[in-house]
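One protein chain is absent from this view; the other protein chains keep their places.
To keep things simple, chains are lettered A, B and C as they appear, and every chain counts its residues starting from 1.
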Amino acid sequence: MTGNGVLGVAVVGAGYWGPNLIRNFLASAEWNLVAVCDLDTERAAQVVGGRADVTVTAVLDEVLARDDVQAVAIATPARTHRHIAVAALRAGKHVLVEKPLADSVAAGRELVELAETEGLVLMTDHTYCYTPVVQRIAELVRDGSLGDIFFVDSVRINLGLVQPDIDVFWDLAPHDLSVLDYILPGGLRPEGVAAQGADPIGAGRSCVGYLTLPLTSGAMAHVHVNWLSPTKIRQMVIGGSTRTLVWDDLNPQQRLSVYDRGVDLVQQSVDRIDRRTASISYRLGDTWAPALTEVEPLGLMVAELASAIREGRPPRTDGAAGLRVLSVLEAAATSLRARGALVDVVPTDRPELELVR
Amino acid sequence: MTGNGVLGVAVVGAGYWGPNLIRNFLASAEWNLVAVCDLDTERAAQVVGGRADVTVTAVLDEVLARDDVQAVAIATPARTHRHIAVAALRAGKHVLVEKPLADSVAAGRELVELAETEGLVLMTDHTYCYTPVVQRIAELVRDGSLGDIFFVDSVRINLGLVQPDIDVFWDLAPHDLSVLDYILPGGLRPEGVAAQGADPIGAGRSCVGYLTLPLTSGAMAHVHVNWLSPTKIRQMVIGGSTRTLVWDDLNPQQRLSVYDRGVDLVQQSVDRIDRRTASISYRLGDTWAPALTEVEPLGLMVAELASAIREGRPPRTDGAAGLRVLSVLEAAATSLRARGALVDVVPTDRPELELVR
Amino acid sequence: MTGNGVLGVAVVGAGYWGPNLIRNFLASAEWNLVAVCDLDTERAAQVVGGRADVTVTAVLDEVLARDDVQAVAIATPARTHRHIAVAALRAGKHVLVEKPLADSVAAGRELVELAETEGLVLMTDHTYCYTPVVQRIAELVRDGSLGDIFFVDSVRINLGLVQPDIDVFWDLAPHDLSVLDYILPGGLRPEGVAAQGADPIGAGRSCVGYLTLPLTSGAMAHVHVNWLSPTKIRQMVIGGSTRTLVWDDLNPQQRLSVYDRGVDLVQQSVDRIDRRTASISYRLGDTWAPALTEVEPLGLMVAELASAIREGRPPRTDGAAGLRVLSVLEAAATSLRARGALVDVVPTDRPELELVR
Partner (left out) sequence: MTGNGVLGVAVVGAGYWGPNLIRNFLASAEWNLVAVCDLDTERAAQVVGGRADVTVTAVLDEVLARDDVQAVAIATPARTHRHIAVAALRAGKHVLVEKPLADSVAAGRELVELAETEGLVLMTDHTYCYTPVVQRIAELVRDGSLGDIFFVDSVRINLGLVQPDIDVFWDLAPHDLSVLDYILPGGLRPEGVAAQGADPIGAGRSCVGYLTLPLTSGAMAHVHVNWLSPTKIRQMVIGGSTRTLVWDDLNPQQRLSVYDRGVDLVQQSVDRIDRRTASISYRLGDTWAPALTEVEPLGLMVAELASAIREGRPPRTDGAAGLRVLSVLEAAATSLRARGALVDVVPTDRPELELVR
């Protein structure tokens, strides 16, 4: 199925995000954009431009019936992901799904299991993970430059569009959670989730939200998402035992800073009175800002999709990653209903699924 | 109560904070520094310099027995506040206590009630409340410039000294909480407290902490305190229905910004499908950075203490304010033991106490 | 010629800048893009897309011969501007020219005079002048918010592409000079120009440059342009007698700040010894950051071109403006050859030309 030839892809959904996928599939030498499917065919035709070799249709089955389509990329509202993805997987197509993977853990799990059963690639479009800065952060975590992760603090606030059907957690936190899943060793598997939300404007859903995610070994991740802030902040601090990094996404001149500073617990002192203080040591070292290339993240993502299909392996942001993010979002919703109590995250892995990774 | 003459004051404790109080009492025309009391009389003598008119002593009772001492300022470790303040109040002295007011709500309450009974002024040294920037913020809240408070997000992170006996909440959060108490109409009276803490370095106490404080009408305050961050942030965002302000304490060139931007819920639309979106409106207005005077906050504080004594009224940061901060800290400790569950805050007011305010 | 109907335009040059003009003429309801002319017709056809109603040609005369072309927009290299613009004006077409207007003052003057003689509109594409921030700055200067202009300091530095045929002055300074011309009352008419340039890498032309422009009444403008700086700065400070503004183009969150601070010379003191100091007073007032709309500058520019044609008046960035910028650039080149001596600027106005303004 997956030789070295160019792969055919169909994009379903030509609304907000679809055009970005279309542009990147068109620009890739590994992909051949075969069809675009949208109920609004006029919109789809406009996005495709005058290209005669791209079919525009409103009928999903037409797309799925084609032999020259190896993969389907879904960029429709989250509540429709399950239906479309199931149909595509049953038709033997590899599937890329815009985040979030689905609108519930149950739906997401069904997709992951179906892809597993069918031996097909299921990928979640966690775009941020393919940005040069996140790629670099992942390298720094993986190669031990940070040491053990002590804490992660992520802030994503802005005067945002209050969404009609989802709260600020479902709107913004998938970005932070997908990055956490990408960079934390073993993926995002918190020991629980606590969520606090506020709706001071009476919008009917949280407009200000805080997520607390205890991690193993006493570490903690925390996410602040906010639609009501007139100042824009997109910043993530990742504190490690060896170094700490700050990703300030709104500072293009120094997006990533690595601080060779920190606090160490050197040894247990025997001094009875002040034993803790004695055992702490501070490092005050240099700061280092790695140069980052300018690469289109979606270009990297469609390349990874092609490689995963060809090599018969899960892509880096696979369905399981999407499912882990979903499970945190769903636990957060439960915590909100429990006035912010720490709730367990539904385990997303089955042993069989793990084997694939 | 005490005429218009110069007031006599004794400072107890000449360690870390005492010298600042001593300097400001000396510089004030309303105060006469009469005595400094510290077990380490050598240290005290050094701080006093060669001034012959200031008694240095290690014996508290000597100080309290003097007729020329109207007020006692206590700058000793928190666990000793109760004992010293009770003695001073019983001796008929007005009392100023370094924050936190005491090391427990019970101790704090005893001080507040004793001062009430004795008809004496009890003041908490919430220094930040007397900075020009917080004074200006309080004015903006009071005069309605912000409208209703929607959310407050406070971040105070830095590579800080891990304390031997208190966690990061007790070390840093009193600053944020005292400011909240000062600027929120009616003081800091959250509907509950949830606290999440992390100790990734094994220090034996929280080094990273988050406080969530639901306020009335769906509003929320949130505090992030952190000893382990190599970057220093001291920022408070106060979102209101009319305007939002950002206090960035590390930006001396623009410490306070007022944004005439926000999100309004204009009206309830009747559109069944998408009724919430229809009712949101965005404002994108000017930003304004008020000029701030350069004033020593402690100078303003000792002047307020003198005025309160002369006018027989509670000072702006009175014992009750200190007690409200204490009660949040104690509730946070309870929440920590309950894995971050939202816990009630012990009510700090009795009807009689309220009459004083 | 200048009724209310849609105006026809042809764009000459489809290289770097032409596509931006094409896009904006296409998006404007006041313009009808009739033709695109480029020697590389393949490139031109690609930019035009599949639009059947836009002629693509390599022959300028074809374009100029058409009755449905009222205006010609020129986006070719500067050395070709004169030839193309002269042909267009002689053919009775209004002309828009990409900056700089021409490659010499003589050529620019010829264009201005020819347009005047023919009674046609000649406009220079000083794009920056149509940005929301510069529009706002011009308003603030015009309505007296700044008072008299005391000094202007403009910095435009970056790791830039060393150009093969022009130095850093001709490459970058037209931006600063066109803005100065737009906002200074009466346009940019300095009392002289001094230019210092450095070529430390041996590129054969200045890579670092400083322009000093004494203005009337003791004021001064200064421009720093630099291709060799690894940090990017685009900042203009305009100091006035009443207020001072800072335009920081790389700070989208607060691009424009107006400071109500300054130094005044209040009165002449009679104190013989220290008479100057006595007469200086300082104001330390608020800062104000006006909200700026998000508007495409080129859209505003093509609208201004249409209005000028219809109303038979010079556009805001007319040929004379382009000529004033040119004359400063040419004087700067002269100053460079004179080791930075202050040289006069060739007067660009003739009385007849002035009448038009």
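Miscellaneous remarks
Rule of thumb we're sticking to: a residue touches a chain if its C-beta (ideal position, glycine included) is under 8 Å from a C-beta of that chain, and two chains touch if they have at least 3 such contacts.
Everything quoted here is computed from the prediction, not taken from an experiment.
Checked against the full complex, the one of C:W17, C:W31 or C:W227 touching the unshown chain is C:W227. Among C:G15, C:G299 or C:G340, the one in contact with the hidden chain is C:G340. Between the chain not shown and the residues C:C207, C:L256 or C:L305, the one that touches is C:C207.
Note that of C:R23, C:R66, C:R261 or C:R310, the residue touching the chain absent from this view is C:R261. Where chain A meets the missing chain, the touching residues are 254, 257, 260-261, 284-291.
For chain B, the residues touching the absent chain in the complete assembly are 50, 231-232, 250, 253.
For chain C, the list of residues touching the undisplayed chain reads 148-151, 153, 157, 159, 162-164, 192, 194, 196-205, 207-208, 210, 212, 214, 217-220, 222, 224, 226-231, 237, 239, 241, 244, 246, 257, 259, 261-265, 274, 276-277, 280, 282, 284, 339-342.
As a convention for this text, only the chains that are shown with their structure count from here on.
Because chain B and chain C share one sequence, their contact can be compared position by position; here over half of the interface residue numbers appear on both sides.
Compared with chain B, the chain whose C-alpha mean position is the greatest distance off is C. When each chain is reduced to the mean of its CA atoms, the one lying nearest the mean of all protein CA atoms is A. Centre-to-centre separation between chain A and chain C, using Cα means, comes to 44 Å. Chain centres here are Cα averages; for chain A and chain B they lie 40 Å apart.
Distance between chain centres (mean CA atoms), chain B to chain C: 54 Å.
Touching two or more other chains at once is no residue of chain C.
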